[in-house]
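A quick write-up on the structure given underneath.
Removed: one protein chain of the complex. Kept in place: all other protein chains.
Let's turn to subunit A:
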């Protein structure tokens, strides 16, 4: 049964690569007794900021999604597509963009100061929440928009014919169904957010558990404490993951969101103006930071330090390696048990895995020497659940459509994959590869634990430039990172679409 052996081996391998470091963390971390007041404070802040970020994202998404659901305007499709972009946007790039708009000498303060508006300070808990809303508002909008599109068109027609209040009979019941799931997903995402807290948080009032892990490594060199915190984050992640799995809506990647429904309600000038304002607000909130990264980064591009270029090359190699590794692990795992094995990775944060690998490897080898391979492995494990989620429906439909024909022609094993499945999966493969490459390119997580002087990735290099107040260079490097991440995504995704005419 050689056909079964490969999936089973791969599933065991993936499960082992998650369970081994987790065991190391639990072994070293000790029980809940090892938690001091600082750790409890980090836990409280983590839960609080995640709840506030998720609530704000969902609450703001309601009017935006409603506007998008019932209006047509030029650029609507593009705007909705852009709402998917934060998923592949490197966190550090967004942070620099948010700093340019909301930072000390940013756009908002420069406009506000002459008008007597109090200065906005982005560092601290409000910065963390602002960044989380920036990343998750678009996701919430997409999830809610899906809810709106799932309301059958006939219901709107019926409501219009009866002159029934659409909000009360259709939209509010839908929101009550969809919002808890959207809240849960964003809550879980914000629990595990590290790079945002690293750059904008810190201090006793804005330290998340993940950031505390990093600080235990970097400032205290206390591996025991890091392991205790990692164990705490592990429990948090597993509990939240189990919770989210139960209430989560499906299809955050949903395509076809730019469909348009005929609507007869909301035709008053007031409703039009309100929708217009909300859509403009969302577009500006999303686009201004990105535009300012592009604008602010351009002048510095010419004189970027050499370290930036070498970091970029390292990141590119890392991203391509992680993509190859992810696909190699994903293809044998495109089954229901395989998906379960890969899901193990999503409940465990990258930093927890990183801590585990550090504990395992540190007695054997200098952690700095394996910074890139470990980061690549952790990136692959993190991307794996998404990739499997993307590829499985494609494989299942290829099997349903062509399984009998292939069996009749005696195609099996590698030949079956080469002749039938891989070509049929080309599009989702391109999309999945693009997603993995972009995520890995922009990841600022495990690498912060392992990297020493001369093996920084591009996101880490940008963080270091920010830390040494070389903002000009940091912005230019961020623009480079943005171009590389989006370029990788676009390139792979495009490759998957293929030359349609030929």
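Convention: a contact is a pair of C-beta atoms (placed from the backbone, for glycine too) under 8 Å apart; a residue touches a chain by one contact, two chains touch by 3 or more; residues count from 1.
Note that contacts and distances are computed from a predicted model.
Taking the options "Imidazole glycerol phosphate synthase subunit HisH", "ABC transporter domain-containing protein", "Ion-translocating oxidoreductase complex subunit C" or "Thiamine transport system ATP-binding protein" in turn, only "Thiamine transport system ATP-binding protein" matches the UniProt protein name of the chain that is not displayed. Touch with the chain omitted from the figure is made, among A:205, A:366 or A:404, by A:404. One of A:151, A:419 or A:483 touches the chain omitted from the figure, and that residue is A:419. The omitted chain makes contact with subunit A at the following residues, 401-402, 404-405, 407-411, 415, 419-420, 423-424, 426.
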